[in-house]
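Take this structure, written in structure tokens, and hold onto it; I'll ask about it next.
And now, chain A:
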Amino acid sequence: MKVGTSGLVALLVLLSGCVPSNPDTDTFDDKSLRTAGAALSQTRTVSGLLQTSYDGRMLRPTALAQLRYSEDSLDTATGAFTELNPPSARDAQYTRLSTLLGEAGDLVAEARIAVERSEEARYPRLVDRLDALASKLERLEGRLR
Partner candidate 1 sequence: MSDAIDANLELLDRQIVDHDGAMVAKVDDVELEERDDGRLHVTALLTGPGALGPRLGGAFGNMVASTWARLAGRTEPGRVSWSSVASVGIVVTLAVDRTTVAVDGFEVWMRDRIIAAIPGSKVLPK
Partner candidate 2 sequence: MKKLFAVALGILTAIGGFVDIGDLVTNATVGSRFGLSLAWVVVLGVVGIAVFAEMSGRVVAVSGRPTFDIVRERLGPRVGLVNLFGSMAVTLLTYTAEIGGIALALELGTSVWSYFWIPFTAAAVWVVLWRAKFNLLENAFGLLGLALLVFGVALWQLGPDWGQLWHTASTAAKPSPEPWPTYWYYAVALFGAAMTPYEVFFFSSGGIEEKWSPASIPTMRSNVLIGFPLGGTLSISIAACAAVVLLPAGIEVESLGQVALPVAVALGQLGLAVAILGFFAATFGAACATGLSVGYSIAQYLGWTWGKSVRPRDAARFHAVVLLSTLLAALVLLTTIDPILVTEFSVVFSAIALPLTYLPILIVANDPSYMGRHKNGALANTLGSIYLVIVLAASLAAIPLMIWTKVGTT
Partner candidate 3 sequence: MTVRHRLNDLLGMQVRYADGTDGDRVIDVRLAPGPRVPGPMAELVVDGMVVGKMRPGTLFGYDRHPTQGPWLLRQVIGFLHRHTGYLEWADVERIDWDARVVHVRRTSLRKLPPAR
């Protein structure tokens, strides 16, 4: 049984794609790329939810449910990235992406509260800020690819 369990553990580690906390530049760039992509995906999702809600095309329960998943997913991606110790050559990139991730987190939380309170008046402004942030993330992603 011993071999079986150690084999299973190795498989799970491989599958979980866990990244060492002191990654080299390539691993760090790859992790940054995937984190930026995940943040972009959730930012655009929330923007879509607000836009369709504002246009009366979205159901409020669906928006609330999806907002919850988007916020969780963003928090997980952010946490997994900011806990890394970046190689010195990547300090600027680390700071830049961490800032964008922080802004994204705040904006998504703001969006959740707005939808919770059905404050449709605030949606257009939030959508613009979310889209602006998404473009920055997209540019960063483009540079990393």
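Here is the rule we go by: a contact is a pair of C-beta atoms (placed from the backbone, for glycine too) under 8 Å apart; a residue touches a chain by one contact, two chains touch by 3 or more; residues count from 1.
As a selection rule, all candidates are chains of the complex that A comes from, given by their letters.
As the structure is a prediction and not an experimental result, all values here were calculated from the model.
Asker: State which numbered option touches chain A in this complex: 1, 2 or 3.
Answerer: 2
Asker: Along chain A, where are the residues that touch candidate 2 in the complex?
Answerer: 11, 14-17, 30, 34, 37-38, 40-41, 44-45, 48-49, 52, 55-62, 64-66, 68-70, 73, 134, 138, 141, 145
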